[in-house]
Structure formats: C-alpha cells, structure tokens
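Every protein chain of the complex appears in place save one, which is left out.
All chains are identified by letter, namely A, B and C, in their written order; residue positions are counted from 1 within each chain.
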Amino acid sequence: MPSNAERDFDLNLFYDILRIRLVEGEIAKRYADQEMRCPVHLSIGQEAAAVGVCAALTRQDRMFSTHRCHAHYLAKGGNLKAMLAEIHGKASGCVGGRGGSMHLQDIPAGLMASVPIVGGSIPMAVGTALADSLDGVDTVSVACFGDAATEEGVFHESMNFAQLRKLPVLFVCENNLYSVYTPLAQRQPARPLTDYAKAHAMTAIAADGNDVFAVHAAAAAAVRRARAGAGPTLLVLDTYRWLEHCGPSFDNHIGYRSEEEYLGWRAQDPLERLRHHLTGQGALDAAAEARMTEAIMAEVDQAFDYARDEPLPAPAQAREHVYAR
Amino acid sequence: MPSNAERDFDLNLFYDILRIRLVEGEIAKRYADQEMRCPVHLSIGQEAAAVGVCAALTRQDRMFSTHRCHAHYLAKGGNLKAMLAEIHGKASGCVGGRGGSMHLQDIPAGLMASVPIVGGSIPMAVGTALADSLDGVDTVSVACFGDAATEEGVFHESMNFAQLRKLPVLFVCENNLYSVYTPLAQRQPARPLTDYAKAHAMTAIAADGNDVFAVHAAAAAAVRRARAGAGPTLLVLDTYRWLEHCGPSFDNHIGYRSEEEYLGWRAQDPLERLRHHLTGQGALDAAAEARMTEAIMAEVDQAFDYARDEPLPAPAQAREHVYAR
Amino acid sequence: MPDERVTTYAEAIREALIESGKHDPRVLFFGEGIGDPSAVFGTTKGLREAHGDARLIEMPVAENALTGIAVGAALAGKRPVISFHRVEFALLALDQILNNAGKAHYLSGGKHKVPLVIRMIVGRGWGQGPEHSQSLEALFAMIPGIKVVMPAFPADAKGLLTAAIEDDNPVMVIEHRWCHYARGHVPEGYYRQPLDGPRVVVPGRHVTIVANSYMTLVALHAVKALASVGIEAELIDTRLLRPLMVDAIVKSVAKTGRLLTVDTGWRTLGMGAEIVAEVVSQAFSSLTAAPIRMGMPDHPTPSSRGMVPGVYPDAIGIFTAAARLAGASAETIAPALRELEDQARRQPVDTPDPAFKGPF
Partner (left out) sequence: MPDERVTTYAEAIREALIESGKHDPRVLFFGEGIGDPSAVFGTTKGLREAHGDARLIEMPVAENALTGIAVGAALAGKRPVISFHRVEFALLALDQILNNAGKAHYLSGGKHKVPLVIRMIVGRGWGQGPEHSQSLEALFAMIPGIKVVMPAFPADAKGLLTAAIEDDNPVMVIEHRWCHYARGHVPEGYYRQPLDGPRVVVPGRHVTIVANSYMTLVALHAVKALASVGIEAELIDTRLLRPLMVDAIVKSVAKTGRLLTVDTGWRTLGMGAEIVAEVVSQAFSSLTAAPIRMGMPDHPTPSSRGMVPGVYPDAIGIFTAAARLAGASAETIAPALRELEDQARRQPVDTPDPAFKGPF
C-alpha cells in the first residue's frame, strides 16, 4: 500500500501528464484558427519523460530544452498563460513574443532557455553546472534533447567536459526514434544510445520513457549522483511522438513510418499506463480524473482566452534588449 | 627465421623510421639558421606510428594529416625535396610555398592534405572513403590525428557516419599524451581512448605506437576489414613527442612534463627498439646502419641544398589558384 | 509554346537538381532528410526515383562532419550538393567551409578542386524567430575561394544552381523561402546560366536600385509603383555576390547618379556596404546624391507578427527611398504610395502567399 504522500506524488505525476496532454491537444485543435502563427513541435506521447525528470528536480534546478520544449516548460513549472501568449506572439508571452513556441523559457521556474538549433543548448547546461559547482551550491542542471542531438559533435564535447569535472549535469535524451522524418537506423549504427556514455566513462541509465515511474527513478538516481558530486549521467528515455514533427496533425500516412509502429507505441501511451496503474491501486477513478480534466480545461481555456486577448507587442519593441546596459 | 621478403620488409621499416628521424633532426638542427620561416611540429619519437600504418597501405590509399604531418608525408611516400622546399617557403615546395610545414601534401603519393585546425581533416577522410566506396574501388582512407582531436565534436560526427555506412576508413589517433602543454588527464576522464569507438559500435585496436610491428599488425588488420567492407576501425597508438610541441628544442625544463617521464619514453625509442630487434635477428649491424645513414644523409643534405637554393615564389603567385576554372 | 512554360522557383530548383544529376553522374545529393517525404520543401522530390538511392546521401544531424565529408568526396572527384533547410545550420560547418572548402584549391597550388554546392534556405515569416530567419549572405560572401549565388527569379534559380553544380569551386547557393513561391518562365531540360554577375532586371534612368534574392522581388514591386508616377528606376539583381562584379552597377550609376541598395540580410556590413563603397570609388563624380542602403536592422528577428512591421524592407520603404533619391515631390508620389499602402494592408505581414497556412 502506498503512503498518502506517495499517492499524492503519483497523482501529481498523473495531473502533470494529463495537463500537458490537454494543453498540447488544445494547441493542435486550435492551430487551424491561425492565431498561433509559429512552428509548433508538440510533445503528445512524450509527456512522461518531461514529467518524470522534473519530478526529481527542485524549482532551483536548471533545465535547458529544444525546439520541442512545451512539455519541459510545463513540467518544470513554467507559467501556462505566458507560454500560450508566447505561442500567440503576444507581448506578455514568456519571452515577449520574441521567440515563439521553439524558444520558451521561464527563468524563475528554472527553465533557463530553449534553443531550436539541434544540440545548441547542451553545453549551456554544462556551463550552469560549472558555475553552480564553483559556487558550491547543489543545484543540478539538465540538458534535454532528442535522439538527433546525439549526432551533433557538441554533445560529445559537452559530455567529455562534464565527466572530466564531474559536474552536476543530467544529459536527458528523449529518443523518439526520429529526426523529423528520418529514422534512427538511417542516421546511426545499431546499438543502444547509452553506449555514448561509454566513450567518456560516464554513467548511463536507460529507461522506458513512457513509464513515468521508471523515468522518475532513473532521474532521481542521476540527481542523487549529481548532488553528491559523483558527476553527470546520461539518461536515455525511449518514447514516441504521436503527431507530425512540426504542426498539429497526424502524419502516419505520408510514408516515413507505419501505422503499425504508431499503434504499437500508442498502446504504450504514458497517460493510459499511469491511469491504469493508479486505478488499479484505487488511487484514481473516472470521476476524479474528470474533475482533474475539468480543472485543467478551465485553466487552459482561460489561458487561451488570455493569450488571444492580450495585445501584440508594438513594432518598436523589436529594437529593445539588443544590448544589456 | 624470417624469409628474405620479411627481412626486407623489416629493414624497409627501419630505413623509413631512420629517414624520418634524420630529416626531422636535421630540420631541428638547422632551424636556427632562420631559413625555415614557419612553425614546425616535429615527429621525433613518433615515427613508428606513421611508418607502421603506411606499411599497411598502398600508394593509392589516401591519407589526411594535421599540423604534425612530416612523418605521415614521408612515410606515405611524399617527395622529400618538395617537403623541404615547402618548409623553406620556396616556389617548388609541395604546395608552392602556400602552406609551409603544417600543410604538406603529395597527392600522387596519397597524402591528400594536412590541416592544422585540430580535427579538421577527419571528415575529409570519411568523404574520400565515401566516394571510393560509391565507386566500388577498394581504396582505403586514413585520418591521422592526435589525442586532442578526439575532443573535437567533428571526430564523433565522423565516426558515426563512417560506421553507419561501413566506410573504408582508418581513424588513427597518435596519442602522445599532450595537447601542446596540457596532459590528457586535464582534458579527458581516465579511460582508454579506444572507448570512443564503443559509442559507435565501432571496432578499435590499441597498439604500442613505438613498436612498429604492433602498429603495422593493427593497421593491416584494420585495412583488411576496410577493404572487405567490414567498416572503419579506430586505431589508438600510444607514443611520445620528444621535442617541444612546436619548434626545434627540448622543453622538459619548462614545467609541464617531467624529465623522468621523458626518459621513460626515450627508453621506448621506436628506432632503438627496432634496431635491437633487427640486430638480434642478425638482419642489421652497425655497418649496415651506417650505410643507410650515409645514404639518407646524402639525400637529406642534397634536399636541403635544393630547398635553400630554390627561388622564392614571386609575390604575384599569391593571387593565383584562388578559384579553379 | 514550350519556351513560355511558367513554374515556381521551388520547382525550378528541383528541376536543376534532377537535370544536373542526369547531366553528370558524379553529382551526389547530401542532406538531413534529403529523401524524406517533405523533400526539403519539395525541392528534392523525385531525386531518388531519378537517380537511385546511392546518390542520395542521407546525413546524421552533424553539419560540420557532413560538410567535411562532402569536401572529401569532392576531392575524390564527386560533385556533392548539400541542402541545408536553413542558413543557420551551415554556421556549425563554417570551419569546413572557410578553411577546407575555401582553401583546398589554393593550398594545393591548383591541384585539388572542390566542386561542392551548399544550398541554404533563408527562413521568414510564420513566427520563425531569431534562429530560423537569418540571411547571412555577407558572411559567406566575405570568404575567398567561395562563390556565393543568390537567385531571385525562378529561371535564375534553375540556371544559377545548374551553373553552381557545374562549377569546379565551392558555391553557396542561398535561396529565400519566400522566393520558393515565386512563379515565372523557366526553360525546360538542362538549363545553365553563366555565373556572370548582376543583371539589369528593369532598365531605367532616374535611380539605380540594387537588391538580392527576395528583396529583388519586393523592389520590383516598388519599381512598378515608381514607374506609375514617372520615376524610371533601374533595378539590378545582384545574383552573384562573390565574386562581386560591380561593372553593371557602376555603369548604371554613371547614368542615374543615384544608388539605393536593398539587402535581404543585415544592413550593417551587408552587401550594400560593399556595393556602395565600391561604386563610390569607381563612380564618385557621377553620384548626384548620397547613396541609401536598406536591409535588416541591427537586432535579431523576433517571432511575433506584432514586431515584424519595420523589420523587413518593404515596397513602401523602397519606393519612398528611391523617390526621395530621385527628388520626387510628395504630391507626385502620393497616389502610388496610397496604392502600395492599401496593398500592404491586405496582406498578412508573416506569410509569403495568401495560400500559406503554416506550420512553416
């Protein structure tokens, strides 16, 4: 029997995954309205990775993300209204409409930056870890990235330095098997991605990225090592993106992946798996989930209203903040 | 008892190592004359690596080198006069005085290019291997580089692609323990450099870089694999640079490495080890070596005379060959 | 009349790739997702069918090695064409471009050749944001040993890309994503234009406008408006940015006395700086007014459409600057200006074409 605290923890995981699912779903649904006028890389299917990792972190811990940053932003505690305002290009967006969907950040929540250049934010996470370790604080830095980023040289350069100095970094690879439409097998030799760590005598942990508990356990172990000064860890979380690489639609028909593959992964839905687990335990029932959904949808609708109604930035704002003074 | 052919092969190895040693020694000796007006990164102490690898190659095989390219150039069959003329900045230098010591090449001999940007020539070797494999010829391409180049991202990117396509490439790392004055331990976590191959499911072979037979055996195995279509190999050859990183002098006194360390490696002199082996076998004696030395020194003196007496390029030549027509 | 066939710029690029592949079996196609269903905005569609799997080199996401590998393949006699979806991705390969591609011929005393083409696409609109919208032509045009081509029109896209692939030097071909939608006459079959420098698109005698890539299309719009109020602007499309051949521009300014440059990239240190400086040195006494330069302002490109107005030079701005140079009065230009303003109001600031619905 899980304790109350454990149960609350698990329900929070469920709530967070559900919330990301609903936010992303709503973005997909409303994208055709042409009010979100920027490329969007949705995280549906991959929510457990973000939520499981963030559950092992404190708000002070620092996270860096990529073009596919919605789930990381929300899981890390980023402000929903500011996120949707950003995707709507509004002045009250989390970066003032400067970046759009691929550049989300919420510094107080520890989502330091999202960089849509593949691999581009990985060394920055090593850099904050270096600063924090020099300062003697036990903050952990997390670089989130996709499987394609492991092909960029900067990933290897960053691992080398992090391991050399035993920095408190988590390298979190969400392996969704594709770079845009290109499968892993066309880009890398066959072997587990955790082997990348072997090149640097680094610890690696593979986990089922659609099992939030497995993700959390792996991340918690890596965080413990990092805070103890034992150095960085590479986490490889296998998962799957349900929608197209960029945009609101399904795209299994265009020929780069099969409906069967998709359905196989769909059967591994991280939300459904957690629901199943929690209902089996009696921690969750349909009514409780409906209440959650209702609460979340109220928040989401409100945030969309906010995002839609907020003003666009003025043209002159484009010229601000080029240089710090 | 080795056969005559084996004995000749071994004596050729000795001759080649001795020749590189004498050429480099002569450059060091004459550097103070201020006629060789470019940075020189000498290979004394590392000759067996270049000679052992090249003994496993044909003239058609392609090699790429770095700032420390003299030994590779000579071992691959590069023209000595053109090399010294290049280092002297002469029009008849192997690249017309355009590059100096760090940019040696001899295309007919298969020394395709030397690039002094650390790691910069590694992908080019993969590229020639790709072209040759598309053409169905069994030429092998070799990227030579130092231990520091393993820290550059492009090394990893190149290995990934080579292994993905099982290209006929040898990645030859001469690990002389230093990047300029910085030891490996300050730049990389402790573990064998061959572990880099594990990241890419690639074969790696470590060999004593000062034992020319070990180098040759490793290279020959890698070349066989490459020609058979079995893919690339990482060779890690431990060795040691006797002189300063750049220039003609010893520098054990300046504080980055100890005299003991140097003397330990000096005792592993690749030339002396081979001499010992061959004299033990009765294949070589002092008189035979003296004859070799004499022949080589005659060639070297002549080449230096040539290099010294050749004309400088005319200023207008600087403007030629910017674009191909 | 087959010669008057009209198609899009993107299709013209595609044809150049297909035809070049037929023309020369040494041509290879490199890219990340080069053969995927999106086919680099459709421009590489059909390459596999036309040329077979072996000539499509699908690359891991590793731009530096990808470029170096292509340089190596070029040294070994291949003619690689790399397609980057965005200009920015090539930045990761700048060492390979500047040092290996750009110097291999020079450093071999003419023995090596690097017949390499690097296609790069400039992003714009639909909230691309600061890292998917940079047009760095001046950065590349600075590099000796490299050629830089920036076609504006469909026929040029086909003809210049074909010439780039035939050229024995590394050629950066910069395409603007919004040019991809442009339509125009494009000759069928193998069609090559010489890499012969700027071209007079519209002759005129009152003011010279020099633009490149999508800005040429925008300037063309302005030039038509100028004509409607009696100002005959000469519009020159730069086409070949390196080596920059200024003769046609100098000749034009000798006639008009007035010069306006419009860059697709930043105004600061843009092509316009080089063009103005060179024209001033060669045609100083012909100039009757200070040249004007337009281009992207000194800040990153924000994502939000709220901040787009003022960022990109537009037909109104070009029209106004050219009219000012030509000394036209406010009344003269008023009707045309109003018409341009009306047109601008009808068109969203962040899409190239009314049909465009995102995501990119």
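The rule is short, and it goes like this: a residue touches a chain if its C-beta (ideal position, glycine included) is under 8 Å from a C-beta of that chain, and two chains touch if they have at least 3 such contacts.
Everything quoted here is computed from the prediction, not taken from an experiment.
By the touch rule given at the top, the unshown chain touches A, B, C in the complete complex.
One of A:L74, A:I87 or A:I122 touches the chain omitted from the figure, and that residue is A:I122.
Of the options B:V118, B:L237 or B:L271, the residue whose C-beta touches the omitted chain is B:V118. Contact with the omitted chain, checked across C:V202, C:L244 or C:V349, is made by C:L244.
Between the chain not shown and the residues B:F9, B:Y181 or B:F250, the one that touches is B:Y181. Where chain B meets the omitted chain, the residues involved are 31-32, 34, 37-40, 89-91, 93, 96-103, 115-119, 148-149, 151-153, 179-182, 186-188, 246-248, 254-256, 311-319, 322. Against the chain not displayed here, chain A makes contact via residues 62, 64, 95-96, 98-99, 103, 105, 107, 112-113, 115, 117, 120-132, 134, 141, 153-154, 157-158, 160-161, 164, 320-325. Even with one chain removed from view, chain C keeps its contact list with that chain: residues 64, 88, 91-92, 94-95, 98-99, 102-103, 106-107, 130-131, 134, 138-139, 141-142, 144-145, 242-244, 266, 268-269, 271-274, 276-278, 280-282, 284, 287, 289-293, 298-300.
Assume only the chains that are shown with their structure count from here on.
Averaged C-alpha coordinates put the centre of chain A at 36 Å from the centre of chain C. The distance from the centre of chain B to the centre of chain C, with each centre set as the mean of the Cα atoms, comes to 43 Å.
Multi-chain contact residues of chain C (touching two or more other chains): 59-60, 62, 64-65. Touching two or more other chains at once are residues 153-154, 157, 160, 164 of chain B.
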